[in-house]
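All protein chains but one are shown at their positions in the complex.
Chain lettering (A, B and C) follows the sequence in which the chains are written, and residue indices restart at 1 in each chain.
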Amino acid sequence: MTVPKEQLLDFYRKMVLVRRFEETVEEYSKKGYVPGFIHLGVGQEAAQVGAMASFQEGDYVLPDHRSHGVCLMVGTPVTEVLAEIFGKTTGCNKGRGGSMHIADFARGNVGNNAIQGSTLVTACGLAVASQIRRTGAVTFIFFGDGTVGRGEFHESLNLAGVWKLPIVYVLVNNGYAISTRATDAHPLEDLAEMGCAYNIPGVTVDGNDVEAVCAAVGEAAERARRGEGATIVELKTYRWQGHFSGDPASYRPEEEVRAWKERCPLKATRKKLIDRKWATAEEIAAIDAAVEKEIQEAVQFAVDSPTPTEKDAVAHVYVGREVAGK
Amino acid sequence: MTVPKEQLLDFYRKMVLVRRFEETVEEYSKKGYVPGFIHLGVGQEAAQVGAMASFQEGDYVLPDHRSHGVCLMVGTPVTEVLAEIFGKTTGCNKGRGGSMHIADFARGNVGNNAIQGSTLVTACGLAVASQIRRTGAVTFIFFGDGTVGRGEFHESLNLAGVWKLPIVYVLVNNGYAISTRATDAHPLEDLAEMGCAYNIPGVTVDGNDVEAVCAAVGEAAERARRGEGATIVELKTYRWQGHFSGDPASYRPEEEVRAWKERCPLKATRKKLIDRKWATAEEIAAIDAAVEKEIQEAVQFAVDSPTPTEKDAVAHVYVGREVAGK
Amino acid sequence: MRTITFKDALNEALHQEMARDDRVFVLGEDVARMGGDFGVTMGLLRKFGPDRVKDTPLSEAAILGVANGAAFCGLRPVAEIMFADFLTECYDQLVNNSAKAHYMFAGKVKCPIVVRTATGAGFRAAYHHSQNVEAWFMNVPGLTIVAPSTPYDAKGLLVGAIRDDNPILFLEHKMLYGTSGEVPEELYALPIGRAEVKRPGADVTIVASMKMVHHSLAVADELDREEEISCEVLDLRTLIPFDKETILESVARTGRVVLVNEAPKTGSLNAELAATIIEEAFDALKAPVQRVNALDCPVGFAPAIEDYVVPRPEDVARAVRAVVDY
Partner (left out) sequence: MRTITFKDALNEALHQEMARDDRVFVLGEDVARMGGDFGVTMGLLRKFGPDRVKDTPLSEAAILGVANGAAFCGLRPVAEIMFADFLTECYDQLVNNSAKAHYMFAGKVKCPIVVRTATGAGFRAAYHHSQNVEAWFMNVPGLTIVAPSTPYDAKGLLVGAIRDDNPILFLEHKMLYGTSGEVPEELYALPIGRAEVKRPGADVTIVASMKMVHHSLAVADELDREEEISCEVLDLRTLIPFDKETILESVARTGRVVLVNEAPKTGSLNAELAATIIEEAFDALKAPVQRVNALDCPVGFAPAIEDYVVPRPEDVARAVRAVVDY
């Protein structure tokens, strides 16, 4: 599938944004600005950007632990996402969620839950709400090959199948769950095929080809909007770094990493733009530079923002009931 | 498939035993001898007896809540099973388990857990133990169409698929989970097909045809013994009574119940025996009478047996640590 | 005033509140066509239709997932988990998702769900249908646990719970469903978080909930009559967070406390109540706080065992005498 020129340029810009965002998070993590551990999506930009191209106002999305890019695609300002990861009060959840709990309800990002698989059933609730209210909204749920192992995968798909829920299951298969190969954890090679158990169509595409991703997820979203129910779209991709920033990832062969880096989604898209004569090297450099400016401004913003104070600690435990501090 | 004469006669005797056992439990329940609620398997005798024909010494079985018949097929004396259901100290678990928790470890019955789906993953552990020890044992797990909804169904099959576990999944599809039709709970008609998600073969057979059941489960058990992994065998059948004894089952049409009663597995087997000239009406009556005697002796035994006393209450909470009584 | 059963009071609460607020919907296993395993949701499907009264597959995690997701979208789900023992199957959803969402996302989302469930012993249904589960959820900030003891409270508290913006675990003791009491026909809500003095008294404060309130009232009457001991009986109604003020006010007057709870002693709600009373009313205490609980063992099957293990009125009476005689 070929998307129009403007869209491919837009995809490229977004993928650069996601890439640079992740690299920046890693850089500032090493510098000590990022509390806790972070899961980076470098290498998975086409999957995140291409899938979110079908996300419309009013839709819902449940990102996962490796989804900073997905959070950006919802439209939450880069500043707010970065500040959240830095644990600052200017973050989209006031520094209370961090890398693994980034939500933006106003824009449809219902947030991650760091228990793998938990949001698979939350997705059913979002979809039921849009069914009851007949809003036509679609719910996009991102999850990895490892998370397919959880019981909620089944409970979610079974319900989605029998209730024809408007859900797009975005199964990001990067080949590993931490050190465990997808092929050691599941008896099928193409996990989208598991849809067969639920009368839910499954499609497997090259997750590093942003146009292919956009097309497959787009079709699934349209099916859902037409009331025809859920689809699993499996995006085959790879994470360049370890499971979390700092993981040496010695459980996988160098050769495999090298081969996948060759298949860099940004490089591939740049090549398409040039080959189709949709952009010159200079125009591409200009995009890169604009993104860089945005990133650096966000860094400045996040670094300069205040951290929460002790008195923030006991706010919002309950709605309308106070909890005592120290 | 046609089984030899002696086996069919044996099947018939066992089905009569199960039928009469269930009817007796119901009768004595109404008379007040049975604490709690009970789930009867009347109508499902061919599924229980036919499936357990492949059970060998050293194998494991996990019955479910509607499995008195399965418990009998393991070889536990009728007296001990009935006494257990009556809550007597002579029961196979000293009256401590009751109808929903009948085990006989020495004979391979690892017992039910009244949380639907729980034993689906226990089955993996039994199978792993036999794999580690290379005993060649097969694990039979009984569960219903409703229980397919649980997350453990998936976790179990996924693991069984990837580890090639020697398990026979005996999926007893009686069309309902309490009041909920299987077709309202799952998007497929033949639930054995769900094996496709796990690279596990699934086969659906007439659960009221004891020979068909025996053949399908037998083949699955052989596959498991050969180290080729798990199989789902779906047995389509029907429970004549409500979900529990006393449930009026007004959620299902009279017509449906009548049609299924026409397809009584005992009647069908009697007909086969007569048609094949393997037994005369008199011989059949003799079998019925022998079973009746066994049942009545068991009733006498169970009725006469003592009930546990208060001091039994705190035994066996921990191994080797006492718990205080009152 | 009109007298109806506890079960009918709950049913009426649902009918009336669903008519008032179209954001309220009901879901669970067998709640629609059958009207619930205990009949609490009877008639709702006919009145409100399948959009608002949903039979689910046997998938507790998905039930909670639907509730959470729909609540995040502004609906007010009332989920039924058939027996409280099955909350183990959706423990993650309640503990890690429902309870934490409001806090985790800095107050930007609410999770106004009610999870109704049948709890408690006495049903002769053994290990997995008899547990008292509130202690499993005591140490989970963000959750509220409500537990009525009378039909009047049942109706008012269920309405109050539905209108509350917090996730609420609503415990219905299964031995109370058939009990009767006066209940106004009109719709009313009772406040969450308030205990009630069910019987005033001067010598001893008894703190109880659910079925134990009735044991306590019976004992209070008897001791008043026969031994001239005047007991005040407090019904917690909301177990967590409980009404400290009402308890402390009573203890300040009596100086003697008996806590009655149906769960095993170690780590039950009574532990928290005792610790709180010690901390806040140490000098007022004339005797050590007495805890009346089930023994530290599972709820067995045989009636003699079950009846011995859970608190009996005589156990309450003995504890009252102990604090009086200290």
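The working rule: a residue touches a chain if its C-beta (ideal position, glycine included) is under 8 Å from a C-beta of that chain, and two chains touch if they have at least 3 such contacts.
As the structure is a computational prediction, the values presented were derived from the model and not from experiment.
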item: Partner chains on view for the chain not depicted; value: A, B, C
item: Options C:A118, C:I247, C:C297 or C:V310, residue touching the unrepresented chain; value: C:C297
item: Sole contact to the chain not displayed, among C:W136, C:Y152 or C:Y177; value: C:W136
item: Residue among B:R19, B:H39, B:R96 or B:R239 touching the omitted chain; value: B:R96
item: Hidden partner interface residues of chain A, rising order; value: 35-37, 87-88, 95-98, 100-101, 113-117, 146-151, 177-180, 184-186, 251, 307-310, 312-314, 317, 323-326
item: For chain C, residues in touch with the removed chain; value: 85, 88-89, 91-92, 95-96, 99-100, 103-104, 126-128, 135-136, 138-142, 240-241, 263-264, 266-272, 274-276, 278-279, 282, 287-291, 296-298, 300
item: Residue numbers in chain B that touch the chain omitted from display; value: 60, 93-94, 96-97, 101, 103, 105, 110-111, 113, 115, 118, 120-133, 151-152, 155-156, 158-159, 162, 315-321, 323
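Heads up, the rule we're going with is that only the chains that are shown with their structure count from here on.
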item: Most distant chain from chain B, judged by the mean position of its C-alpha atoms; value: A
item: Whole-Å gap separating chain A and chain C, where each centre is the average of the chain's CA atoms; value: 40
item: Centre distance in Å when chain A and chain B are each reduced to the mean of their C-alpha atoms; value: 45
item: Whole-Å gap between the CA centroids of chain B and chain C; value: 36
item: Touching two or more other chains - residues of chain A; value: 151-152, 155, 158, 162
item: Multi-chain contact sites of chain C, meaning residues that touch two or more partners; value: 56-57, 59, 61-62
